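Taken from a larger complex, these chains appear in their original positions, while the remainder are omitted.
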Amino acid sequence: MSASPHRVLGLTDSEYELICQKLDRDPNGLELAVFSLMWSEHCAYKHSKKLLGRLPTEGPHLLMGPGENAGAVDVGDGMAIAFKVESHNHPSAVEPFQGAATGVGGILRDVFAVGARPIAVLDSLRFGELESARSLYLLDGAVSGIGHYGNSIGVPTVGGEVYFEAAYEQNCLVNAMCLGVAEHRRLTSAAAAGVGNLLVLMGARTGRDGIGGASVLASAELDAEDESKRPTVQIGDPFEEKKVMEACLELLDRGTLASLQDLGAAGLSSSSSEMASKGEVGLDIDVSAVPLREADMEPFEIMISESQERMLAVVEPGRLAELTEVCQRWEVRASVIGAVTDTRHLRVLDGDAVVGDMPVDALVDDCPLYDLKPAAPEAQVYPAPKRVLESEDPAQILPALLGSPNLASRRPLFEQYDSLVQSRTVRRPEQADAAVLALYPEHKAEPGTPRKGIAVAIDGNGRRVACDPYTGTVEAVLECAANLACVGAEPLGLTNCLNFGNPEKPHVAWQLERSVQGMADALVELGVPVVGGNVSLYNESGGGPIYPTPVVGMVGAVRDTALAPGYGFGRAGESVALVAARGAQVSARGSELAKLAGEELPLGLNPIDVAAVREVIELVREAAGSGALRSAHDVAEGGLATALAECVLAGGVGADVAWDGDDDPVQLFGEGAGRFVVSGPAEAIDALGPLATRIGTVGGHELVIGPLSWTVDELRAASSALAPAFA
Amino acid sequence: MKARVLIRPKEGILDPQGQAVERALPALGFAGVEDVRVGRMVELEVEDSSQIEAMCQKLLANPLVEDYEVQLVDL
Amino acid sequence: MRFGVIRFPGSCDETDALLACRRYADAEILWHGDRDLDGVDAVVVPGGFSYGDYLRVGAIARFSPIMEAVTEFAASGGHVLGICNGFQVLCEAGLLPGALLPNAGRRFLCRQVDVEVARADSPFTRAASAGQVLSIPVKHTTGRYHAPAHVLEGLDAHGQILLRYAPGHNPNGSEDDIAGVTNEAGNVMGLMPHPEHAVDALTGSEDGGVIFESLASVAVAA
């Protein structure tokens, strides 16, 4: 039986047998389709669930941990911030504009599904090198798509990151993170409750979008067959989602709904069975009651369609009229498509005919989980980057680094995003290391009254994780925490998206296992819990696996956003200092400099003393949060000289930094966790204590580092390298 | 030679703009309008009309989600 | 003095506008489907993507029931301020001259720009001074102001141009650097920059406040 349907749908023979056992019969076509999606990597986390258990999920500020559509943390005053990051990698590789747009649409739904009003989006993008026409096309499409959706729906895109590496040439990564704000008492679970309650489908009509998407697009390797998947590309409609969002938030605010769930991958199948599973109930769904965009859809197609902008709600029969009234006012379709039962089965009806009947537990809990078989590779598996930098002269290296696509100014990109709507944005992109948002934009400035807020950053340098999955991931977490520290924010929680290759390959399994362990260890040391996340595996095709790319997004609390420093130098005459963790190490291994020089990726980075880094992070956080510092910036890619140049560019003012003449490029451009460039009045710098070393003074129109100097204009010209990509 | 390329969302693909227009028309007093699709039109002067097909595939249309049709307007 | 801020399906900046208005007067939201203005003293048509910007920016929203009331209100001399998408809606509705076309750079652009107050003797700018430079963000894809030559001449002659982008700050290729215009009677104004995002130094600038302050003071004076 070469073409057994279950194999085509991605199920193994033994999984298929297990399904037959659970049903006590062979599944029919619809049931097989539903099982194949629910038991896909994307929905069942077959290869990652066991590992995820290692992540710490408890903390003093945690309100809602992994398991719900988004996690949530307490920010005081009875308010919560819900947030999550999610991938839309494969859809974006097929159609970047719609793939990225619907990625944003999907993560927004996860956030308002828990009752939080979305207040910010961040994007984390990976493409091949910019010389490639395909990378340019994907970059342009993804950025336009993110802007299209976020701008149109009125949620600011306040931050993000983008890297260009050959390892992503065949498999771009498009991850989107969303944050929402809610009163604690409004946080809503997706658990279906109350036998006899009605199941209401809200939002867009159901079409053939993304059929096969979850099992094929979302968890298989891409190949030349892409063509055949094309007609099922999902199209985003931010206008529809805006109305659905407003209707849902109003309904939750009135307490009309018993529970709410978004429709994402695997559509109705996944959303309904998740709701039933969480509520320990059953559901009957009548597909003939689902409003269709195309009349002739089959029941199985309706069950697995991934049409966007749909939500599933449970409502008491007595409150249906209220629901209908609100939806009508927002011009949102709402149809009763089923009811909550006590059967603990998902029954699918087509009018009177039962066309599917599956135990909820079998769908949600019984998918076999697989153990990884990790094996460390003996040698680096990734080819050396192409050499693009010949010079060893530091005077030349700095502009080359600033102009490298990974470090150049992101302004041409983020100016395509509305970063201001909702009037919360206190620190915008390229003003500070983390976005800073006011919690209460309606408050007016009053002397002596702090303007409370939050900060958020997203990080993950895949190349460094490729060098050392454990240490690279520790660094990503620490960098996020460092970014928050620079604006004085105390971390509350973290979300993550694990973007990896095929976990059935031993070295990918090893990357995944080491990476998750690194994340767990760093978070335990920092005392920060994971509130949720997403896993995207099988990111590989002909060109081999991507760099292992854990993307981490951290949210922190800011006591007074008005005090949050940016990273730009400010006033001439102020002191510049390097603040470094005890024993902080700097090395060219795995650095951007090494990349430009075409060096092999090493296997292993210098180990990090996380406790020492934590100490310096806390020092910077306290100083930044108290308003003592003019600027604070963490030293990351491109090392100290690059960080100084970034402070000069953001402030539009030069600096004179003493340098002891040794022009060792490693000291200037080497990388390593636990270092910051800060500026401020001399007394404030001195008050930082022994971890801080004064290295220079703000002023002039040049960045001077010992014998080296560059004008502000030269630096700006160098860092404008991304502009042509969006001409 | 003047050519006109008409590009529309593929059959079965969601057309948010078409939907919005269709919903707006009755309120403006236009009844009996259905199946509204909003697409794009590209007009161009080409020397060699045999290139147009390839241009559509590569740049003008997105064949993943759009159908197109070429009209030649000889002058 | 009470402002009314319209909410269309797809409006995004109406809450920002509401909060901005409330810094200077009372303000409430008006629903697009209603046919009366609840007695407000001035109307703000806010920014965002009414009806998704589908078909053509502002084209569908201008047919909302409430726009009939706005048209009457404007005809009787009431003050109407259209911001970004609101400007587009007012042009489509014929309450303001000209049209807004895709940015010369084609892309959505979100940027803080400098805007010069061309006239400070209007109800929308009386709290500012002529020549004052305001730092206000723009964020739009379709903000290139266009009008036929004779209309442009008329705008100039009748003093209808209230705001211009400062030299080097024109973000979209607008003719004559026009950032904000009024109708001939001077009681309806549209502008592409977002003054409602510039009313609090915390979020970058409070220069936009003069627009709301001006309107609030006229209505009180009246």
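To keep things simple, chains are lettered A, B and C as they appear, and every chain counts its residues starting from 1.
In the analysis below, a residue touches a chain if its C-beta (ideal position, glycine included) is under 8 Å from a C-beta of that chain, and two chains touch if they have at least 3 such contacts.
Nothing here was measured: the structure is a model prediction, and the numbers come from that model.
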item	value
Overall composition (this structure file), stated as a label formula	A x1, B x2, C x1
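Simple rule for what comes next: only the chains that are shown with their structure count from here on.
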item	value
Between subunit A and subunit B, centroid-to-centroid distance (C-alpha), Å	35
Chain centre separation in whole Å, for subunit C relative to subunit B (CA means)	33
Multi-partner residues of subunit C (at least 2 other chains)	51-52, 54
Where subunit A touches two or more other chains, by residue	237, 239-240, 331
Interface residues, subunit A side, partner subunit B - complex	94-95, 98, 204, 207-209, 230-231, 233, 235, 237, 239-240, 293-294, 307-308, 331
In the complex with subunit A, residue positions of subunit C that touch it	9-13, 15-16, 19-20, 22-23, 33, 48-49, 51-54, 107-111, 137, 139, 194, 196-197, 199-204
Parts of subunit B lying in touch with subunit A, wherever the complex brings them together	9-10, 12-16, 19-20, 23, 62-65
